[in-house]
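A single protein chain has been omitted from the complex, and every remaining protein chain is retained in its original position.
So that you can tell them apart, the chains are marked A, B and C in the order they are listed, and the count of residues begins at 1 in each.
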Amino acid sequence: MSQYRLEVRVKPRPGLLDPQGKAIHHSLNSLGWEGVSDIRVGKAIYVDMEADSPDAALEAAEAMCRKLLANPVTEDFEVSMVGELEGAGS
Amino acid sequence: MSQYRLEVRVKPRPGLLDPQGKAIHHSLNSLGWEGVSDIRVGKAIYVDMEADSPDAALEAAEAMCRKLLANPVTEDFEVSMVGELEGAGS
Amino acid sequence: MIKPTAAPVPPRKGDPEITAEVVADHGLSPDEYERVQQIMGRTPTYTELGVFSAMWSEHCGYKNSKRLLRLLPTKAPWVIQGPGENAGVIDVGEGFALAFKIESHNHPSAVEPYQGAATGVGGILRDIFTMGARPVAVLDSLRFGDLDTGRVRYLFGGVVSGVGDYGNCVGIPNIGGEVQFDRGYEGNPIVNAMCLGLMKHEDLITASASGDGSPLMAVGARTGRDGIHGATFASEELSEDSDESSRPQVQVGDPFTEKLLLEASLELIASGAISGIQDMGAAGITSSGSEMAGRGGSGIEMEMTDVPIREEGMTPYEILLSESQERMLVVAKPGREDEVRQILEKWELEAAVIGRVTNDGMFRVLEEGQVVADIPALPLTEGCPTYEREGIESEEIVALRTMDLTEHLIPEGDLTKSFLLLLGSPNVASKQWIYHQYDTTVRTATAVRPGGDSGVIRIRGTRRAVAATTDCNGRFVYLEPRTGAMAAVAEAARNLVCVGALPTAITNNLNFGNPLKAHIYYQLREAVLGMRDACGAFETPVTGGNVSLFNETDGKAIYPTPVIGMVGVIDDVSKITRHAFQNAGDDIVLLGSNTGEFGGSEYLYVTAGLVAGQPPSVDLDGERALQQAVLKMNHEEVLNSAHDCSEGGLASALAECALGDGDAPFGVDVELDEDLRPVISLFGESQGRILVSASPDKTEQVLSLAARYEVPAMKIGTVTDADAGFSVKVRGGSVAASTADISEAYFTAIPKIMDAPAGSEA
Partner (left out) sequence: MKVAVITFPGSNCDYDLYKAAQQVGGDASFIWHRERGIEGYDAVLLPGGFSYGDYLRAGAIARMSPIMEDVISFANAGGPVLGICNGFQILCESGLLPGALMHNNSLKFESKDVLLRVERADTMFTADYKAGQILRIPIAHGEGNYEADKETLEALEAEGRVVFRYVNAAGETSANANPNGSWHNIAGITNRAGNVLGMMPHPERAMEELLGSTDGVALFTSMVASLQTS
């Protein structure tokens, strides 16, 4: 068993309104960043966990997304491996 | 000028409390994922913008983080380039 | 005006051909489609078909309910605006008018509880402020399955935070509502939101387009592909795969934009620069546009490429049917478009001219100048066929109603255990878990917050206030629809008089199953008749409402649930009565009497899992007398508290009065001798009963006032200190518990279930 850190990114589905993104976009424009054409806001979730292998960790994180971390009706998710954590193993 | 998409990840500072992370951690444990040792919840913000170069885009995004997207008291940020968007340029 | 006729319109490139299948997909029956062809004098284009489909859906066209709704009483001298507008309006005195309405968002909430509930609140707020009234209060009426599955907890939690986040952000206090948990709502939660708005009489504005050439403007949020065909969707049954297939129809609410739109709309109306304004709600631009044209007896013409859109490449069909939230259609006075733009600009919102009012009676849509839809407006809005169907009571329900309950009436002696079980049932237990997520005090006008019998909002600058409540016990309606509907109206009225408000008018939300089924149509018809009778008897006319049919999953319908949203008027805020006991030593008086029916009670559900038996009867004259008596007692200031007896019966009502909001509980010492089984005395849900408390020197007055109105009344006990505990004795049975134990059962029931980590038992 090793300790891994994974990064989950949960994003609003394309086409759905993203009120947060809209408000931030508006604010960035009025702060002078006129080249900004779109902002979408999602979540970045960092999961530290024990698993047998990187693949097992990734699989577990995907299952977590389906079950809890992402709303299947409004959000898409992506999972990636950040790396193995030190001082782990048992 | 080209169109770029950047990803900004804003994370709660280590050591500071993260009520959302704590609640998710708790839920994951009770759903049976016992190997999870820590969860931190931050934001993933996707910025589509025009810039002269990838470097200029990255720099602009970092400036946005310092000014607005991240709270220096409680959050750290990271910016990365997702890629150049198609159908851009003028 | 020339008689409108549809000009020939060539098919738009890329649009599907009109086949029988396409027609069926649009929810139109062959007969209805034939009617469309008659109106058009030709085959409709795809865009036109979409428009008809939305306008003739149950949601917009009321095809299965319109004839029944005509039976309801709608008039009274104080009614300023009856059914047919965005909201009903009544006079509440001193130049003030109250706009109020209820609306359902059941289907969207089943698919995405948070957004479904949030956008439900958003929609009802817009219905109020488009009348020129400032929203001052929200109520929410909710139904879910039992809380023992993860899915139901997810729906309940999501709906409550959706209702809360939206109203909190806009800054409208929640003043009440209700929730019922019962397996009858398992697959189909009910989410009804009601809003109240105040205005001066002269600020009333209605939604009609008149004035040839007046510009039509789209204001607020941009149009995206959200919720295309939501109105049609809301008029269909859900099935196993609804989650998947309904995804594109999820609408996301933006309460921040709503708040700006609210301020901008009220400013627009005050500016006099506009002559009409309507929410783009169900069926979006289609319904707002055609209804404004229909009501004004004029026509409209709109250019789709002028509509501000959020996504590239939207077709006219999509733009017309999008249900993107936080948008309004405005008719500006000619030449004052810039004024409109300036007001919207101040609130950081967009406004675009998208068309104009015409005088040819047509609903005409252009794309880059090419006509893509050209429909006579009046037949579109008014020509929807309406049906009167056959209604037959289901045998199954007759059997349930007439079931012999004798074996459940046996228990006697110490009934404390059953009582604590009942008090800890989420249906009876404190709803603080819900309303502590709702801002109840913003706008500094909330005189009675959720937790009492009715919410109360004072009218600043006067001594007056308005009160509101929502009520319906779906089990009663299920077992006997006419009686159940009367009970819903009667309970609402009792809740109002308990705070000292004169019941004035109602709005209602008819939540039912598929009316094409004879036994559902029976429920719908009977419930409407029950509502008619009760509203007639109480002089509380119906000023509007909403119909949500097809609440079924895999063929199983919800309990018929005609939610009543009733409003009342208080002339003197200093006389408001509250439900909680105020002093140890006060006498407790029970007004009304127990008629002995036990059907549909929470006790049967909790102890035997049963929804059966004869539900409590409703004596409309007796109810009316009770209301008048309590109002009189309120005016004479002889009461220290008043509380309606409902779910969980007398024992539960006593506990609610004793516990209040938990800060300063009292004990209770009650003894009464009725010729009834003890479970019926303690837990029966007989209608027409109100528990009041009075200081001992006022008790005589309470009893004699009751006698004057021929209302049965008896002193049944006294309020004691909390230390003395809770004791209720009836013939053959009793309950006795410490205040701490009843408090624990009552206040922790819902938090214990809901604050456990998500999925712990899933």
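By definition in this document, contacts are C-beta pairs under 8 Å (C-beta built on N, C-alpha and C of every residue); 3 or more make two chains touch, one makes a residue touch a chain.
Quantities reported herein were computed from a predicted structural model and do not represent experimental measurements.
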Next on the checklist: Counting the whole assembly, list the visible chains that the omitted chain makes contact with.
Outcome noted: A, B, C
Next on the checklist: Among C:T5, C:S29 or C:S161, exactly one should touch the missing chain; which is it?
Outcome noted: C:S161
Checklist outcome for this item: The listed residue (C:D31, C:E94, C:D148 or C:E348) that touches the chain absent from the view is C:E348
Checklist entry - Which listed residue, C:T305, C:Q342 or C:T441, touches the chain dropped from view? => result C:T441
Next on the checklist: Just checking the interface: what residues of chain C touch the absent partner chain?
Outcome noted: 161, 164-165, 168-171, 254-257, 259-260, 346-348, 432, 435-447, 449, 458, 573-574, 755
Next on the checklist: Across the whole complex, list the residues on chain A that are touched by the chain not included here.
Outcome noted: 19-20, 23-24, 27, 30-31, 41
Checklist entry - In the whole complex, what residues of chain B lie against the chain that is missing from view? => result 16-20, 22-23, 43, 67-69, 71, 73-74
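In this text, only the chains that are shown with their structure count from here on.
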Next on the checklist: Thinking of each chain as a vertex joined to the chains it touches, would you call that graph a line, ring, star, complete, or other?
Outcome noted: complete
Checklist entry - Just how far, in Å, is the C-alpha centre of chain B from the one of chain A? => result 9
Item to check | Interchain centroid distance [CA atoms averaged], chain A/chain C, Å | outcome: 38
Checklist outcome for this item: Flagged in chain A as touching 2+ other chains are 67-68
Checklist entry - Considering chain C alone, which of its residues make contact with at least two other chains? => result 758-759
Checklist outcome for this item: Interface with chain A, chain B side, in the complex: residues 1, 3, 7, 9-11, 21, 24, 27-28, 31, 33, 35-51, 60, 64, 67-69
Checklist outcome for this item: Within the complex, chain C is touched by chain A residues 12-13, 15-19, 22-23, 26, 67-68, 71-74
Item to check | Complex interface listing, chain C residues touching chain A | outcome: 111-112, 115, 221, 224-226, 243, 247-248, 250-254, 256-257, 310-311, 324-325, 348, 758-759
